[in-house]
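Got a structure here, written out as structure tokens. Questions coming.
Only one protein chain is missing; all other protein chains are in place.
By written order: A, B and C. Residues from 1 in each chain.
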Amino acid sequence: MADTILAVTGLTVSFDGFKAVDDLNLSIDKDELRVVIGPNGAGKTTLLDMICGKTKPSAGRIEFKNADLTKLSEYEITRAGVGRKFQTPSVYDDLTVLENLEISYPKHRGVFGSLFFRRTREIGDKIRAVAQDIYLQDELETKAGILSHGQKQWLEIGMLLMQDPELMLLDEPVAGMSARERDLTADLLARISKGRSIVLIEHDMEFVRKIAHRVTVLHQGKVLSEGSMDQVQKDARVIEVYLGM
Amino acid sequence: MSFDIAVMQIFNGISLFTILVLMALGLAIVFGLMGVINMAHGELMALGAYVTYMVAHVFERHLPSLMGVYLFFAIIMAFLVTFAFGWILERGFIRFLYKRPLDTMLATWGLSLVLQQAYRSIFGAQEVSVPMTKWLTGAWDMTEGIQIPLNRLFIVGLTILVSLGVYYLLFKTRWGLRIRAVTQNRAMSGAAGINTNRVDAMTFALGSGLAGIAGAVFTMIGSTNPLTGQLYIVDSFIVVVFGGVASLLGTFVSGFAIAQAQTTLEFLLSGSMAKVAILLMVIVVLYFRPNGLFAARVRQ
Amino acid sequence: MSASDRRSFIKAGAALGASAAVGPWFIKDARAADVIKVGQLHSLTGTIALAEAAIVDAEKMAIDEINAAGGVMGRKIESIVEDGASDWPTFAEKAKKLLQRDKVAAVFGCYTSASRKSVLPVFEQNNGLLYYPTYYEGQEQSKNVIYTAQEATQSVIAAIEWLAKNKGKTFFLVGSDYIYPRTCNKIAKPTIARVGGKTLGEEYAPLGHTEFSSIINKIKAAKPDCIYSTVVGGSNVAFFKQLVAAGLSGDKQTLLSTVVSENEIDGIGKENAAGYYACMGYFQSQKNPANEKFVKAIKAKYGQDRVVGDPMECGYTAVYFWKNAVEKAKSFEVAKVVAASSELPLDAPEGNIKLHKSNHHTWKHARIGRARPDGQFDIVHESPLIEPNPFPKL
Partner (left out) sequence: MRWLSKGELFGYLSLAALLFLVFPLTLDPFRLNLISKYLCFALVGVGIVLAWGYGGILSLGQGIFFGTGGYLMAMFLKLEASGKELPDFMVWSSTETLPWWWEPFHNFFFTILSILVIPALFAFVLSYLVFKKRVGGVYFAIVTLALALTLTVLLVGQQGYTGGANGITDFRSVMGWDITSDESKRVLYFIHVVLLFAVMGIGAYIIKSRLGKILIAIRDREDRVRFSGYDTAMFKAFAFTVGALFAALGGAMYSLQVGLITPTLVGAVASIEMIIYVAVGGRLSIVGAVYGALLVGFAKSMFSENFPTLWLFFFGGLFIFVVVFMPNGLAGVLDRFSARKKGQRESGLNAVPERTKA
């Protein structure tokens, strides 16, 4: 238990009577890279939404480093050390790559702090380092709106890196990427997963196999199976869900 | 408060409810289904009122024997004229603004100024008097002390009719299906072979036409002048938003709530204070239900 | 679209080149010696336009008549019309423009008290002269204003006394929520008490309100002999229509208003107003040569359908009051014109009236009329000339 960073117990939420997540239990260890898979509508994105505070659960607890996240608002959860990347890349189109990263710098987040903010050398260095990591070092002055889809995905990951979260929630980070970009992203994930925990949703099994430590399969809002990629793939229930449907 | 007065107050509440619904229904359709905030909705109502005025004059001059039923023709004409006008407006400039809903509000506000001046130039700044339909004046004497005004009764009936009509149109016909399809997923509907431009124009025109009906009917209880529309727009707007823009049912419920609150408070307090109380009630409710009374909880 | 509208429409098109529009900002107009400028400052747009537009017409007619007869002291009157747009700051802006840029000798204008209050400092600071042609609540007297219509005591007291004597002693007071109705009711209540009557209720509807059913129910519950109404504007139309629909039409219920003239009845609808009473200084149905000439001229100029109400007549007489004062003073200077106005008589359409010796108001008759189905009034009562008393002790 000592190295558990996130413990989800009895998590439930329903939309207009439909239970998107139903009495779900999940635990993530420190430094773990967990991949969550499951058919459409299994509740994957909703799970991440609830962890990061976007959706409030109807019941259950989400414990992160001894704090119950269900009681905090989004920005408090972020400040506690949880970072979230969305399914469709969500970056600030009207701002440059540099500004996008700078906004994500985890200090001066109060009104007056940001009003009198000056970019110090230290911050500049950090921005450049992150830009390097996400392959955008040459695009710092480009407006985010005109980046390619894959570059936007990277930029959003970069924004999380600026926050230096202990737990990263990534929703389909390689969707819409070319094969080469996927490889680069796999490298990127391998690099950044050092020293932090990652929960990642992905459909691309090739990609999952490449990066996952452990895999959780969701189905109809519940955990169907959990274990290594190989274990999971042999699980009869998983095969039924994926092939039988 | 005696029993008689209580009965009449209850009727007043119902009557105001139907008036608000009639006022707001067109706006709710245009706003809720298309996201267009039409600040000229009131002026479209005024257009309906002026059409009624003209129809009344034509009947007075040429068909005096049919004056008793002119209102029915006027209502139909008001609907047709505002429907056509709405179509023109939609094609003329509303359609350029679909991606900027808040801008529709500003542009249509400019339109409302232009229309006000148009009415003033054509009909004069003074009120025009629309003749009353004889059999609708006066009251139905339920008992010695209870009088129910006939024209209000008429409005109640008409609102029920119009509401059923709108319900049928939107939920039971192919056309309604198309409208709902387009509002839910424009691209998909286009791909499915629906002429989205046409549906947009039809929807806006329908909303406008309903404003025309409301305008025609309100000549019985209110005044008709170039600024008539201004009196109604804010109330309509509040009814729609209070109910939740995505929901026509919400419009009905909020109309009912506001009407009951208003008639009760007006009886107990002064007119001004009643108004203040209602506006504050709307603010407080919006605070607790930020998307209006009827907003479904959905996964984004 | 009227002919003059059309003309200005064309003018508008021509001026869109902007030079005509921008010109007046920088170039001061050359002033011709043989014309004298006056201003007409009323709302042509906005909520009050429905009452004021007609006054502009009546004033214009008086100006045209005077010009046709040779002008004032040999100079033709040139009228500059400005739109106050039913917006008090705009009134102040336009008043400043008329006084400071156009340097008009007099302004005929304003309808609501609010608009008058907004221009009052402008007239006092620029030493202008305003003729105010609308019945109002009193409580004011300025060296720069001549008031040609009734102030409240001249109509309210006469009306209440007449009602109490002829119609009954219990009253219900209904008004729009602003200063005129509140002041009128402030005068009405002690008057009702003085004549031995009783005030059963007092209600105010927000300006522009169109839903009167609750107030009407309160009236029904109180069962007053008389309703005294100071509801104004579009609200009035709604109020009367809803009264009739609720069974309180003019043949069943006594109602008297001090703000409903023939002009308002046009909008209310003749059949809705029939049987109700109004108290005014002037009615179109008055029989005398000056009035017959006046009504005929209005109809000839603006169409046979036009009706004439008290404010129109007061606007018309205001122009003549000014002309006569100028000719008596032999000067256009404001102080001299004002001095010459003291006790100045006029044979007006409403009969022989005169300006007060010192308080700038007008000695007027109070007339009570009952609305007929044709929109005209049967005059049922006419008082002798009443001295204006803008600051009554109550």
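Here, a contact is a pair of C-beta atoms (placed from the backbone, for glycine too) under 8 Å apart; a residue touches a chain by one contact, two chains touch by 3 or more.
Keep in mind that this is a model prediction, so the values were computed, not measured.
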In the full complex, displayed partners of the excluded chain: A, B, C
Residue of B:Leu63, B:Leu106, B:Ile122 or B:Met142 in touch with the missing chain, whole complex considered: B:Leu106
Candidate in contact with the missing chain, chosen from C:Ala114, C:Val195 or C:Ile379: C:Ala114
Residue among C:Thr45, C:Asn263 or C:Thr317 that touches the chain left out of view: C:Thr45
Interface with the undisplayed chain - residues on subunit C: 4-5, 8-9, 11-12, 15, 20-22, 24-26, 28, 44-45, 81-83, 85, 87-90, 92-94, 96-97, 100-101, 112-114, 117-118, 120-122, 125, 137, 139, 177-179, 182-183, 186, 204, 206-207
Contacts of subunit B with the absent chain, listed as residue ranges: 35, 37, 39, 93, 96-97, 99-103, 105-107, 109-118, 120-121, 234, 237-238, 241-242, 245, 270, 272-273, 275-276, 279-280, 282-283, 286-288, 290-292
Missing-partner contacts on subunit A, residue numbers: 52-54, 73-75, 78-79, 83-84, 86, 90-95, 99, 102-104, 106, 108-111, 114-117, 143, 145-146, 159, 163
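The rule is simple: only the chains that are shown with their structure count from here on.
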Chain closest to the middle, measuring from C-alpha centroids that were averaged per chain: B
Centroid distance [mean C-alpha coordinates] between subunit C and subunit A, Å: 73
For subunit B paired with subunit C, centre-to-centre distance based on mean C-alpha positions, whole Å: 34
Complex interface listing, subunit C residues touching subunit B: 1, 5, 44-47, 49-54, 177, 203-206, 208-211, 213-215, 217-218, 220-221, 234-238, 241-242, 244-247, 249, 263, 266-272
Subunit B residues touching subunit C - in the complex, by the definition given at the top: 1-2, 5, 8-9, 12, 15-16, 19, 116-117, 120-122, 124-132, 137-139, 141, 145, 147, 149-152, 220-228, 230-231, 262-263, 266-267, 270-272, 275
